[in-house]
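Here the complex is missing one protein chain, while the rest keep their positions.
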């Protein structure tokens, strides 16, 4: 899941070792849906990453990445949010570690609604309110803020790969965005 | 549940009408466990209300109260937190409206672990991080901040009435406080 | 919520008293989405109630109704499932009392996604696997079993009133039906 958002720290594995592990073991990942909320906690905006694909199209993505050996889920969430949204995003990580959803990605389609060619990933998905300024550290990446209605439009969903659009819609629905 | 923390607005019911309704219908309530969290979202402190009982003892309480006709759960949560913790508490209401726990209070013991002599209440319980200064507007009320370990001690639990101590422990456990 | 599926027991309230209470207090309700599951717990079929409306059209509904004074949520769920699906449905009520979703119905639209002209209802929504034979006791009612894909089609959703179609889709999505 970090193909597009390269992970500076490979979690004590060389690139080759990681590639090997990915063909042998499920990989633990976290995914964050950054949101802005109003004073009553209602979601007012949803942050999606926007990146140019090699083919020149734009793809929308969630904040996502691997949990490293020895790292807690909260630390991984924080690290990936900082990597993708910058150090001034000020995320409010959830007090409850139970995720909003668990997404199972498989290299081949048909086993679950989610596909990731590189690996079998078990991804814990969280809604994360952010209160600061989001400024991706990578040039190729942009954050776009959509209204909840825009974020769940068919056209937005279609811009997301591997079933992540359906995931986004499901998690927002569980948070009362219908 | 607002016997001890009187509700200035009776939700369009006279005191007498409310008393009647309470003998005929389950009452919808919200309960909030105010917490302070660190940068990773971990609970560092738990806020409990402290009040002198008529007998002179101290009782510990959660923030709690009724949902009024026409009011959303979020609005009720916000109103009761403001009433008990003051206007500068700056609570972060949850993006997800599904509560951490549902507590069913009955006037008679034995039906559930929770007892409320005045009513049959269905209470939606939320963990609510607060980021500001807590200053109860009522003289008789104090907020004390305990470490998660202190908050789940048998002695703390014993200071809470109607099974709320067990409720506190269960909800904190679900948030990773063991 | 029981306009269409009349409640034989009015919960110790006369019709008139209930009508009055409904204009003054939020009413606690339960809603069940009956499902059939395979050996791995995956939803294979979704049960929707089908009823002729006064205008002659068909409306799809969930199992739903009020929690009565003195009744637990589990008892209310069981009672309404038995009323709508018959005594041989053999529902598997959830071990965890936290609902899959909380739906807030208001008499006027715009406050939440859910509308119920008769009342302000706070509804706890559960997915309930049933293992037996479903046979509604009321002549006017039928149960139809749809595949998860059919149950979330726009045409199915459109047959449900008051926002319940969006609710159905959201709750199924939270259970991995995308």
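Each chain carries a letter (A, B and C) given by its place in the written order, and its residues are counted from 1.
Please note the rule applied: a contact is a pair of C-beta atoms (placed from the backbone, for glycine too) under 8 Å apart; a residue touches a chain by one contact, two chains touch by 3 or more.
The model shown is predicted, which means the values in this text are computed figures rather than measured ones.
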item	value
Hidden partner chain, touching residue among A:40, A:58, A:111 or A:158	A:111
Interface with the undisplayed chain - residues on chain B	101, 113, 163, 166-167, 169-170, 173-174, 176, 178
Hidden partner interface residues of chain A, rising order	11-13, 17, 21, 23-28, 67-73, 97-102, 104, 106, 111-112, 120, 122, 124
Chain C residues touching the omitted chain (full complex)	35, 37, 39-43, 72, 74-75, 78, 92-98, 100, 127, 129, 174-176
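To be clear about the criterion, only the chains that are shown with their structure count from here on.
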item	value
When chain A is superposed on chain C by its C-alpha atoms, the rotation angle in degrees, nearest 5	180
Whole-Å gap separating chain A and chain C, where each centre is the average of the chain's CA atoms	33
Chain centre separation (chain B, chain C; CA means) in Å	29
Contacts with 2+ other chains: residues of chain C	101
